[in-house]
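The structure's right below; bear with me while I get my questions together.
Just one protein chain is left out here, and the rest sit where they should.
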Amino acid sequence: MTAPSKTVELSYRDAMREAIRDAMRRDNTVFLMGEDVGRYGGCYAVSKGLLAEFGPERIRDTPLSESGFTGAGIGAAMAGMRPIVELMTVNFSLLALDQILNTAATVRHMSGNQFSAPLVIRMATGAGRQLAAQHSHSLEGWYAHIPGIKVLAPGTLEDARGMLWTALQDPDPVLIFENVMLYNMTGKLAADAGAVDIDKAAVRRAGRDVSLITYGGSLWKTLDAATALAAENIDAEVIDLRSLRPLDDATIMRSVAKTRRAVIIDEGWRSGSLSAEICTRIIEQAFWELDAPVGRVCSEEVPIPYSRHLEMAAIPQVPRIIAAAKAALGRA
Amino acid sequence: MTAPSKTVELSYRDAMREAIRDAMRRDNTVFLMGEDVGRYGGCYAVSKGLLAEFGPERIRDTPLSESGFTGAGIGAAMAGMRPIVELMTVNFSLLALDQILNTAATVRHMSGNQFSAPLVIRMATGAGRQLAAQHSHSLEGWYAHIPGIKVLAPGTLEDARGMLWTALQDPDPVLIFENVMLYNMTGKLAADAGAVDIDKAAVRRAGRDVSLITYGGSLWKTLDAATALAAENIDAEVIDLRSLRPLDDATIMRSVAKTRRAVIIDEGWRSGSLSAEICTRIIEQAFWELDAPVGRVCSEEVPIPYSRHLEMAAIPQVPRIIAAAKAALGRA
Amino acid sequence: MTAITDKPRLSRAHSLELLKQMIRIRRFEDKCAELYTQEKIRGFLHLYDGEEAVAVGVIPVLEPRDRIVATYREHGHALVRGVPMTTALAEMYGKQEGCSRGRGGSMHLFDRSTNFYGGNAIVGGGLPLSVGLALADRMRGEDTVTACFFGEGAVAEGEFHESLNLAALWGLPVLFVCENNLYAMGTALAISESETDIQRKAACYRIASEAVDGMDVVAVEAAARRAVHAVRESGKPYFLECRTYRLRPHSMFDAQLYRDKAEVDAWRHKEPIVRFKGWLEANHMIHPDDLARMEAEVDAEVAEAVAFAERGTWEPVEQLTRFTYSDQAA
Partner (left out) sequence: MTAITDKPRLSRAHSLELLKQMIRIRRFEDKCAELYTQEKIRGFLHLYDGEEAVAVGVIPVLEPRDRIVATYREHGHALVRGVPMTTALAEMYGKQEGCSRGRGGSMHLFDRSTNFYGGNAIVGGGLPLSVGLALADRMRGEDTVTACFFGEGAVAEGEFHESLNLAALWGLPVLFVCENNLYAMGTALAISESETDIQRKAACYRIASEAVDGMDVVAVEAAARRAVHAVRESGKPYFLECRTYRLRPHSMFDAQLYRDKAEVDAWRHKEPIVRFKGWLEANHMIHPDDLARMEAEVDAEVAEAVAFAERGTWEPVEQLTRFTYSDQAA
């Protein structure tokens, strides 16, 4: 993340908004549709102000009908539009899962490549705001199981600003997961920041001793852990997956081949989380290079509780990441 | 699977029906609810004949409202009944996923153990009948990601007959996945066969050289593969997981510690399938005992196509299992 | 039968065309049933016998630019819309010459060139799609009509409710065509709906509606003209309930325990082909040789389709995962 010459200070939320505004200006087939994206300004204020600029047709408030308007977005995409469908929270997206899995993900293959649904579906994910068991889950890794869709997890301002346009250009459905703890994150971004690739993982910190593989909301905790580890002379490499489907195996394996040790940090529930798929690919592709079992730091297998201390204990935190990294190095 | 003295010949479908009949007779809080379970006789004929015996109140035909009647089953369970909700096919269960994940799986924890939803949800899963991309998926391993529910996959007549009652006694929600290719499987079952445990994996074939770990519809293909391997002097151990959540790690690790080699056969789409979680647990718990990377045979990452040759190529088959077992033994 | 005066356009040529289209569907379905027993066609097969007047009455009223969304019981809709019988049958054979490359089968006929959006096997799943197709047209200011066909069983699904509300709320040009054949698999209407007068459902969303005798092709066509005209002129949705009956089992796996033969037989007398043919004869609008010619042409077309499907080839297994994503994907 090299600091460019001319930069602006903004939040992850602002970066997402800029990405939407930019896409809407560049392509009039793009429109935003979802609950309270217009008059309310978006449940996480991402779309605030866009209604005034683009009007209610293109910043379309929908009734509470997740399956209906997500399916409508899929249909509009099949007819040549480029909808951005916003689902408030990943928990509510389950109401639209039939449309996402049974239609959006299947239609190109099932129709013999005659039809496709190139829409983007954005949603908030993750815990940390004490929203309890019906608003706090991290199912992005779970969605990454579905063939026919792509799954992105922007963890930086650059990606919040740059992934949307590339996703809209993609001929297939793309889901973008925005971790709720990142919206208020501020920083500097190149004034002319634009589209970024959506198929490569990024090495956010180079290191020799252990590969810490993560994405989204856990990225910053992992970078903090890496800083703390450095103080103990452990040089951790931090990989930001960026795309959860497809996974960029090459970048992962290159790192593991170098460090010979890996820990995966994933806010999904441990069993059956994306961390398991990554660990398995490392075993399949780099087993003989490993000097230690792959470690993982995930969420406890529990509906996320409201109480702050329990919620914090339920999801990955810096101390657990540090401990897992040391364990991988036999320095527990 | 020792042959008992007095046996009856029946199909997996019959065994499931007997299990339902038996449960309905033993406990009048038990009832069956779902689309066409009554007058039609069940889309896979599992409940055929039960309407005549128990009447329309307890063999309850529902409208096409997956979320509504699954939620109703959850509510009835919260009020003390023991519903068996039948969802025709796992693809349709996505319409009920909000109720399953956001309510059934969370209510006990979220309410501080005041309420719970002890219902059983049964559904058909799997490919092989040329039903194409909206009827053929295997999402049982995906469901196994959800804390708060238990997930069963009966692969034998004994389990088809015995798991339901135990599941109904369980204080938490239990999902039972019935592979569509098993319904017509016939065999002998003890006349007095009854409830079986739902928390232990079973060694269906003991062996020394490699552990073949599987469940449900792939069990029989795996046993066939083991027989073929035996002809080449490869002594495979076949483990039937039976319960996908929780997983019986002890049985898996005991086997792997013995064979030092493992291959997982799972009809789920490869990326993010249950096979990844099992492989990862083996790495976490038995890494130093392994003589080779863990192998896996899964479904191709594609919506299941209609055409028979493509469908067959999309899911695990005996030759691929044999090849994977040999690869694990370095005899590719 | 509808009085002759109701149908100015009912020329002899047009009448014969309506009859022929219904016969085409019937003969095609008969052949499909036969091929199923021969295991040339596999999977789930849902036939349209008895309901032909709906597709034949509605679809020709649409323009080529209009869009169609159908269900797994869509053979008739595809044929009337112009999907070649050859590629439709090849699809059911699973051949790569099929209209969906053999990947979809009977439940998933797709055809881009006729704006035929399938072939949806999730009951109710096609409704949100049709809303989206119409939304795209509406946003582009096109006067395209999207016709969405579904059974009365779909009415109980949440997606029906959400879709009708969205279409009405946003004023979208969707023609909702409910094929009310009184059963959803084995579930009779009265067992699935507290309000069995389906047409009345439309009013709950302030959508204009009409119910028509779905066994009377002329009446269906007349109603479809009114409906399509209303949608195209107003840009708003319209709900057309076609009251019909399924003469065959739901699919090839159905023992029909839920209805007795007498009921089915009673409906056989009302079925659209017998009825329209009889009416044409009574009105001297058809000569025996018209019928003979028509049936000969249809039989020839069916025979050609079978030959085409038989000649068809299997997609190479290497292409199994092709088109899970676009070849053009980044």
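Residue numbering begins at 1 within each chain, and the chains themselves are lettered A, B and C in the order written.
By our rule, a residue touches a chain if its C-beta (ideal position, glycine included) is under 8 Å from a C-beta of that chain, and two chains touch if they have at least 3 such contacts.
Since we're looking at a predicted model, the values are computed, not measured.
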Exercise. Out of all the chains shown, which come into contact with the hidden one?
Worked result: A, B, C
For this session: Identify the residue among B:10, B:59 or B:110 that touches the chain left out of the display.
Result: B:110
For this session: Write down which of A:197, A:224 or A:300 is the residue touching the left-out chain.
Result: A:300
Exercise. Which residue, B:12, B:44, B:69 or B:215, contacts the hidden chain when the whole complex is considered?
Worked result: B:69
Problem set entry | Those residues of chain A which, in the complete complex, touch the missing chain | 35-36, 38-41, 43, 61-68, 91-92, 95, 129-135, 300-303, 305-310, 313-314
Seminar exercise, completed: The missing chain sits against chain C at residues 156-162, 164-165, 168-169, 191-195, 200-201, 203-207
For this session: Name, in rising order, the residues on chain B that touch the hidden chain in the full complex.
Result: 31, 57-58, 62-63, 65, 67-81, 83, 98-99, 102-103, 107-116, 147-148, 150, 166, 169-172, 197-199
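What we mean here is this: only the chains that are shown with their structure count from here on.
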For this session: Starting from the mean Cα coordinates of chain A and chain B, work out the distance between those two points in Å.
Result: 31
Exercise. Where the centres are mean C-alpha positions, what is the separation of chain A from chain C, in Å?
Worked result: 41
Seminar exercise, completed: For chain C, residue numbers touching 2 or more other chains are 102-104, 108, 120, 122, 125, 158, 321, 324
For this session: Would you please write down the residue numbers of chain A that are in contact with two or more other chains?
Result: 67, 98, 102, 109-110, 147-148
